[in-house]
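For this view, one protein chain was removed and the others were kept in their places.
The block that comes next holds chain A.
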Amino acid sequence: MTRLRCVHLNDDFAMGGVVKGLRIYDHPDLTRMVDSRVRPVNPRGRMAPRLNAHVIVTHFPPSWSSLPFLASLRLRNPHARLIHIEHSYTGNWEARTVRSQARFRLMLKLAYRMYDEVVAVSNGQAGWLRAIEAVDPVKLKVLHPWSGSQGLDKLPGPKFSQGQPIRLGAIGRFDHVKGFDVLIEAMKALPASRFELVIGGFGDQEQALRKAAGDMANIAFAGRIEDVASFYARCDVVVVPSRCEAFGQVAAEARMAGRPVIVSQADGLPEQVGRAGIVVDCSDPAMLASALAGLSTAQLKEMSVAARMSMAGAEFSRIKAWQALFHRAGKALAGRKSRSESLSGTLAISA
């Protein structure tokens, strides 16, 4: 089989998870099948380019203003396999943000119609897309993102011992959707002798979060994190209190590092937990605080072991799933080609 040419279109290189997720295409088991390139685009109110690619993968969320781009992408690249990865929209996001549900869903339907496959990044997200009938269920696939092990699989596990404070960690954009404000409120209800919190990241909400933390000595801000492994090394337990989270790369990274995960009920988070942590209603700081206060050392030790185990097959499965996706693309392209050849053959005879 000839190597497929694939172009990834992305509009926002600030989004942590999306950009990290692009690394998977450099994996040797995929580069053997596919030559992948990333191309920055601004899809709003513009026409799409003609691309020299067998497969085109879009990573930006569709919108009314990008519909002309998507339509022209389809028209100008009639032989390419078009795939969309939905990194952003979720059921929680829709419920919190969208004013006209009907209008939003119509936009999704129109946009997704241009594609040969639409990839959800979690089962939670896929369930919502199916429920609102945004996409033909045959075209909908689920692929959990993979951002590489980043040394997390080798990180020594946390040591939980009675009497030692539990070091909580949270990391991400300082944005309202991440729910760090709830976590800081919860910290106020927890004994400072038992819980410490370190928050990694940056963003618009930084001033508000620092103000909320006030002069609490057991809350630290670690700033922008370059070395992910050394950040997780500073935490025993990772909290992901997000209000929306299509998948939640942080929970996957924490599990790989053997850190128990305390996550909200949002979208793609609960399916990641298994025995590696607990799912908590994070809409109320008091609930989060009492869940944290209730964790025993023995429980945390078990969760820590289960956390690491729960990622053992992740890389293999994700690579396999991508191989299968490109394999489907290759087959569809071959089918398309032979159909058009036999069609031109018939025309030649009739002429």
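Simple rule for what comes next: contacts are C-beta pairs under 8 Å (C-beta built on N, C-alpha and C of every residue); 3 or more make two chains touch, one makes a residue touch a chain; residues count from 1.
Simple rule for what comes next: contacts and distances are computed from a predicted model.
J.: For the chain that's not shown, choose its UniProt protein name out of "STAS domain-containing protein", "Small basic family protein", "ABC transporter permease" or "Glycosyltransferase".
T.: "Glycosyltransferase"
J.: So one chain is hidden, and I want to know which residue out of A:66, A:125 or A:310 touches that hidden chain in the complete assembly.
T.: Of the candidates A:66, A:125 or A:310, A:310 is in touch with the missing chain.
J.: Using the definition of touch stated at the top, determine which of A:144, A:178, A:243 or A:259 touches the missing chain.
T.: The one listed residue touching the chain not shown is A:144.
J.: To test your reading of the contact rule: which positions on chain A touch the chain that is missing from view?
T.: Contacting residues on chain A, toward the hidden partner: 144, 274-276, 305-306, 308-314, 316-318, 320-321.
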